[in-house]
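The full complex has more chains than appear here; those shown keep their coordinates.
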Amino acid sequence: MPFLRNAWYVAAWSSDVSQTEPLQRTLLGESIVLYRDSLGRPVALANRCPHRFAPMDGGRVRGDALECPYHGLRFDRTGRCVHNPHGDGRIPAAARVASYEVEERYGAVWIWMGEPERVAVTPLPAFDYLDPQENETSTGYLLTRANFQLSADNLLDLSHFQFLHPDTLGSNQMASGTMTFDEVGETVWSRRVCRGEQLQEFVANAYGVPPGMAVDRWLNVRWDVPGLMSIEVGVAPSGIPREFGRMSYSGHFLTPETETSTHYFFAFGLPKAMGEAARTLVEYAVDGLMTPFKEEDLPMLEAQQCALGDQDFWQARPVLLSIDGAAIRARRIMDRKIATEQLEQQARIEQCEAEQGGKTPMPELTAVPIDCSALAR
Amino acid sequence: MPFLRNAWYVAAWSSDVSQTEPLQRTLLGESIVLYRDSLGRPVALANRCPHRFAPMDGGRVRGDALECPYHGLRFDRTGRCVHNPHGDGRIPAAARVASYEVEERYGAVWIWMGEPERVAVTPLPAFDYLDPQENETSTGYLLTRANFQLSADNLLDLSHFQFLHPDTLGSNQMASGTMTFDEVGETVWSRRVCRGEQLQEFVANAYGVPPGMAVDRWLNVRWDVPGLMSIEVGVAPSGIPREFGRMSYSGHFLTPETETSTHYFFAFGLPKAMGEAARTLVEYAVDGLMTPFKEEDLPMLEAQQCALGDQDFWQARPVLLSIDGAAIRARRIMDRKIATEQLEQQARIEQCEAEQGGKTPMPELTAVPIDCSALAR
């Protein structure tokens, strides 16, 4: 399955991109280097020097440019070579690397690896609770060796809490909760209500529920293309309206590293207006979730990927249950958008060929076809 | 080379299959999960939940059924889904996994991964000395990263003792011993007699031979399809008839994990009637053999596999020596049976197509095409 290119992906948390240490990250199968220029603006370039194919993340930031660590060529934020230290210093016209549009929001550096002209018409979904101006936020990151849509499936159906996370997140009332689904434009919602739940200690503490108190829990998951998710959880004493309960808000961003591995970014945010408690709670949530995410979800996702082998999801002919309503809607939206994008690209190629009266090299959307992530780790 | 499917393979030692800890084992390239139901009967299922492809060996045994660890579907010994904890609890008709015939004998769980109707006409060869009712037994297991027939070759020609195991099993008289071969139906025998041998200390102790005493040693190896071997060794003071010597009996069961890796099960047995000595001797044998098997045979088998690379045995055009008589007979029986099985399957496919007047999907003999063993370890 090709990647959807005309979409925003999280490339890194803002705090991981610096002026001093260029960051290598394989995104959509391409090795990318991220750094900040002298104004602090993030830059994303294809991470392969066109001279001798050296990865540039080992180089130094020189003013606004990144210097290749092998022979010292320097490239600016547009990917143009701006300095050749050798001989007469002439810069060959071909000395360029691909550069990518980036945007910094919600504490993250977002990257656009599709057609530049579509950036303007593709807004980010809102994750206002992660806006660092107004909120205390805490972030987590995991690399998962599984296709990113398996992670989306996982998050769109939280009934697995009961079986995969029985000691932290789940309860015996999860599977019997009610689920509803919604599809609004290209946004998918999954909503679950569990009544009369006995929460596990980790969750109870997060919402200030005393031991033994039965509660109602609402879990609303919002999914947007390509894998940008918001999870809102409300907890209130059983029978009390939701408005009187406590809420948590988290963003979950899935970026394909390769077809079978995923950068999983997640973050909690609460208003600074809550004072000290906001910071305490968002850190409690991220720190506490790291264990079940890493020790229960991650092995499960990797085992699914392994069981799939060379098959894609539909080829493996999954048996569908009622709980899969949101995941299936999200997958179908992605399937449709990828198919459209492939057709459009094919049409452009044919138009080029017609104009030029013959076969032409395919316009390259991709910059660096090689996944060096195995070596980088 | 395809696997021979209409044959009994050892899936596990009986003691490794339990009601509490489902066991994952890749057999003939398929991931299988083994557990015991509430009556203690072993169950073998394809280890991939049809809902989201989760491996089920991480799940719990619930009564007679196995519960998937991801979303809690439960499957019984026939592979049928018997419980869906979600929504209205309806069970989709497609919610099934492949199940396999199993039989418990000689201290092992045997699995049949071929056509069910052939089970009844395929008896197990006898390994009476491993019947746990009558015998003290001790078992060993090694995973060998080489094709299982390389292990059969190894065991069918014990002349390698002199070169590969000079300090434990071999002697200078091994290579000069006499060898004879027999083929009776689909059973192959290799018989070696070594006269006037000075045994290494490890072997001498096993047979109660005092230091320095010259002995005669008989080594009889029996092979049955697909790689079920019995080794009978007799030792007597040189010139004394075999009837007055001491004997040992061991079973060696080779089950392909994949085309290039093998579950090697081996066990020694002696009659309980021998008293305490039986237990002492069978444990001495298994414990003592583990070292040469693991440190000498196993690296050699893996080096052979590596040297073969993508070639199969015959493509590599082996030079044949007199000592290869039994190994070659066994290989030819296997080649013939596999070829026959493939032809029969092809004929069935063609018949199906003829009946249905067109191409039909190939009847699936295999349940789980994916080898997850790499991840499982």
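For clarity, chains are labelled A and B in written order, and residue numbers in each chain start from 1.
Quick note on the criterion: a contact is a pair of C-beta atoms (placed from the backbone, for glycine too) under 8 Å apart; a residue touches a chain by one contact, two chains touch by 3 or more.
Note that the coordinates shown come from a computational prediction; the quantities given were computed from them, not determined experimentally.
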Exercise. Please state: how many copies of the shared sequence does the complete assembly contain, given 2 in place?
Worked result: 3
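Keep this in mind: only the chains that are shown with their structure count from here on.
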Exercise. In whole angstrom, what separates the CA-based centres of subunit A and subunit B?
Worked result: 46
Seminar exercise, completed: Counting only contacts in the complex, subunit B reaches subunit A at residues 31, 48, 50-55, 58, 67-72, 84-88, 90, 92, 94-95, 368-372, 374-375
For this session: Provide the residue numbers of subunit A that touch subunit B in the complex, in ascending order.
Result: 153, 157, 159-160, 162-164, 175-176, 179, 300, 302-304, 306-309, 311, 316-323
